[in-house]
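Pasting in a structure now, in structure tokens, and then I'll have a few things to ask.
Every protein chain but one is kept in place in this view of the complex.
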Amino acid sequence: MISVSVVGASGYSGIELLKILARHPGVTIDRLFANSSAGKLLADVAPVFGKTLDIMLEPYAPDKISGSDLVFIALPSGEAMNIVPDILAAGKRVIDLGGDFRLQDTSLYERFYKRPHTAHAVLKQSVYGLPEWNAAQIKTASLVANPGCYPTSAILPLAPLLKEGIIEPAGIAVSSLSGVSGAGRSAAVEMSFGEVNESVRAYKVGTHQHIPEIKTALNAIAQTTVKLSFVPHLLPITRGIFTSSYAALKKSVNEQMVLDVYKKYYGTAPFVRYSAAALPEIKNVAYTNFIDIGFRINQEDGQLVVLSTIDNLIKGAAGQAVQNMNLMVGFNETEGIK
Amino acid sequence: MISVSVVGASGYSGIELLKILARHPGVTIDRLFANSSAGKLLADVAPVFGKTLDIMLEPYAPDKISGSDLVFIALPSGEAMNIVPDILAAGKRVIDLGGDFRLQDTSLYERFYKRPHTAHAVLKQSVYGLPEWNAAQIKTASLVANPGCYPTSAILPLAPLLKEGIIEPAGIAVSSLSGVSGAGRSAAVEMSFGEVNESVRAYKVGTHQHIPEIKTALNAIAQTTVKLSFVPHLLPITRGIFTSSYAALKKSVNEQMVLDVYKKYYGTAPFVRYSAAALPEIKNVAYTNFIDIGFRINQEDGQLVVLSTIDNLIKGAAGQAVQNMNLMVGFNETEGIK
Amino acid sequence: MISVSVVGASGYSGIELLKILARHPGVTIDRLFANSSAGKLLADVAPVFGKTLDIMLEPYAPDKISGSDLVFIALPSGEAMNIVPDILAAGKRVIDLGGDFRLQDTSLYERFYKRPHTAHAVLKQSVYGLPEWNAAQIKTASLVANPGCYPTSAILPLAPLLKEGIIEPAGIAVSSLSGVSGAGRSAAVEMSFGEVNESVRAYKVGTHQHIPEIKTALNAIAQTTVKLSFVPHLLPITRGIFTSSYAALKKSVNEQMVLDVYKKYYGTAPFVRYSAAALPEIKNVAYTNFIDIGFRINQEDGQLVVLSTIDNLIKGAAGQAVQNMNLMVGFNETEGIK
Partner (left out) sequence: MISVSVVGASGYSGIELLKILARHPGVTIDRLFANSSAGKLLADVAPVFGKTLDIMLEPYAPDKISGSDLVFIALPSGEAMNIVPDILAAGKRVIDLGGDFRLQDTSLYERFYKRPHTAHAVLKQSVYGLPEWNAAQIKTASLVANPGCYPTSAILPLAPLLKEGIIEPAGIAVSSLSGVSGAGRSAAVEMSFGEVNESVRAYKVGTHQHIPEIKTALNAIAQTTVKLSFVPHLLPITRGIFTSSYAALKKSVNEQMVLDVYKKYYGTAPFVRYSAAALPEIKNVAYTNFIDIGFRINQEDGQLVVLSTIDNLIKGAAGQAVQNMNLMVGFNETEGIK
């Protein structure tokens, strides 16, 4: 039984995290921190918790987490680096759902997040929390940087293919479609129902902060230098990501060879489902911690198409965070999320 | 003033066509033909026409079009080739919104449409009805094959770039997102609201009948052999297509050079809007005959991303059909659709 | 040919109005006024107008409307009363799409709009712009108060039944469902896609400013005092209103008797469609100026249910405004909106 607190409990990721933690048999929720909602009951901010989770939201302060074994940070990127050093110094373990500790190269951080990185020292301790590739380090980490939603959806299907030399590392196209919850709760006109509904738009083409995260992770896994274009699209759905990746075949392959590659790396991964027949759909992964992967070989044009789906709030955020917690604490990897 | 009839008037494309024709100042609607809805008033099948268009739907018969100058066919692919030869023989001009007369190579037709082509003779007379490229031939054509929705959204942004040698013809990725109306009115479970809503799925990856149409048109325009993968995705919206195309840069370019290419081919095209700044959104073209084109140059990875949006029922079907009619008859190209 | 200007051209109602005016054969658009968007091209604010309507948005000033015959006001309620007196004094006719001139009883205005009314003098000149009931006065009015969207959807189906003594004036329930565009373009969190999608909520129950408008209009038409509860619900759709009204039967009726009542008042109304068989659906009136009315008699429980649908931006706002303009100017009532 471990005791956890959540900083940033009232955003979409925080709320999703609380839903999971509330039914996790190995967890007690210690304290919940929020900014603008501090001083309110959680159930007043998120009425779904009425009669379920009766906790007050508090302003965060370092001395309030003394009773916690582990602290989840679900703040907007840029805010975690202000508080994580002290939490670590207090001997607490941390899982950060934001982007502050995902990129070891701070010049990339500064270029894409458009702000200086102010916590270089603890950044070096950070482990990229992709359990299918980094489980060993996650288990002993004090600071886990939970991956971004788009990167999770893109790295998992592409990494084995690159590592095994199935596809060329250059000329990759990653086309990702996301529900609005990826952007967090927002008061912007362009996120209003009237502007989003019955439309699709691409955004941050070439400048999205997940681009260096995807490249860095793929380069590290495959020991190569990928060249890719990533286009995130905003869809009129609440949750879910559908990512279509296109790459040049490096050698002639058939379906079984691709399946074998996925089996080699994900054969025992509890949350990766892959198939040569079925294509993924968002509805099959919504409200779950699974990633579904499908593919089609285009022999005629020498290309491979890989399709993948996740729930951006679960496998792309809160679920993967709990998967990381399970590994860190020594619980069964699937506890509370299957 | 010309007199037109519509065969297949009660499907989504047929209804959209009637909305346009009803307010077109140069057109009188002669007769409307339908299969299962024959014998009913149009307004009983499509109540939106109540108090607006008071016409009976009839079963089609060759002698019924004697008073028409031009016949629109809005039938499922495979049905037009059974009736078009006779209509042409009767001296009527034809615009077919389906796929039967788009591919001159019947082996491609038979491979992708999975049926034999039974009207080779008239196929040879057919002109591919993409006004931005084939206006001269359309003006004198007796049979115009109105382009498919996905091809319209992909050919228009890519053709100038290929023709001018901006992008490589191999390794292209075309990721298209479509609303459900592209599939026509359907009773299939997988098209039901409960299955489509809050989800995304890809379908017919590598086998979609629009693949040879896109390749054939691009090859013809650019005098090359493109190699591409095309993935159509079904979105929970009613109308609109968003197409993201990714290609390797053949030479170093800047924004102005790309703009200049588009200006060269579409500078006077009334329904093409392009921009180096704004990215297209479906809502900006919904219910219009426009295609919006935007792009981003990824110098670092040597790629170009081109984004385009159309209303699949207008520029991707009924609106483009009227644009073709306007050219054939000698009306102003924008009459009734702007 | 008349010349018109629009104040508040960049909101949802203003944009819809411009779409109609742009294709109206009797209208030239003089000038467009906006607040926060002033100084921008209309097409930059609403890209749908690209290559269609090339006009600059200006800050409003009284001297700028000297070339206009008629001025449409599409401002939030409370702003029109600041400028309408001067426009009328300049001899221009005005159609106000907001709520400032709909209630002759300023105590009701002040109670429901929660602000003092500051233009009592011109309020007295104002005519309630419901063409099906007030056409004669509208024709000669200098100031027309265009009805609210909910009131249009509720008054038209109920008024004949009350006037003819079919239903009791007390105990009426009006349950209205609206798309988000009724609230205008909004940056509020509670109007964001993530909060509205896959949900329904009621709002302003008992306090909505359309309650006195509905009651006042019904009382005036039926010479009675209605007692009713009105509940507006926000739905995850962009446009359209569905109103279900429930009332006690005052006498025993059959379908034909109800049809006869509607025929008596709306038999020649160009935009009212009613039926004893078909029930209305939003999709049948979307993007049109029609109201569809259906009903069911519940003999067993002594009640009548009346259902009605409109497009809130057309018959509930911009379309009805043009219908009023047509009457005021002497055009055919349906010009530009059918």
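The first chain written gets the first letter, and so on, giving A, B and C; residue counts start at 1 in each chain.
Assume a residue touches a chain if its C-beta (ideal position, glycine included) is under 8 Å from a C-beta of that chain, and two chains touch if they have at least 3 such contacts.
Computed from a prediction, not measured in an experiment: that's the story for all the values here.
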Touching partners, among the displayed chains, of the absent chain: A, B, C
Touch criterion as defined above, residue of A:Gly184, A:Gly206, A:Pro270 or A:Gly302 at the omitted chain: A:Pro270
Option from C:Val127, C:Leu228 or C:Ala269 whose C-beta touches the chain left out: C:Leu228
Which residue of B:Pro169, B:Pro236 or B:Gly294 touches the chain not shown here: B:Pro236
Option touching the unshown chain, where A:Ala61, A:Ala90 or A:Ala278 are the choices: A:Ala278
Contacts of chain C with the absent chain, listed as residue ranges: 170-171, 173, 175, 177, 179, 195, 197-203, 205-206, 227-229, 231, 233, 235-240, 242, 244, 246, 248, 279-283, 286, 296-298, 300-303, 305, 307, 309
Touching residues on chain A - with respect to the absent chain: 47-48, 50-52, 198, 270-271, 273, 278, 281, 283-288, 290, 292, 338
Residues of chain B in contact with the chain not shown: 12, 180-181, 185-189, 191-198, 236-238
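Assume only the chains that are shown with their structure count from here on.
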Between chain C and chain A, distance of the C-alpha-averaged centres to the nearest whole Å: 46
Geometric centre distance via CA averages, chain C-chain B, whole Å: 37
Touching two or more other chains - residues of chain B: 198, 281, 283, 286
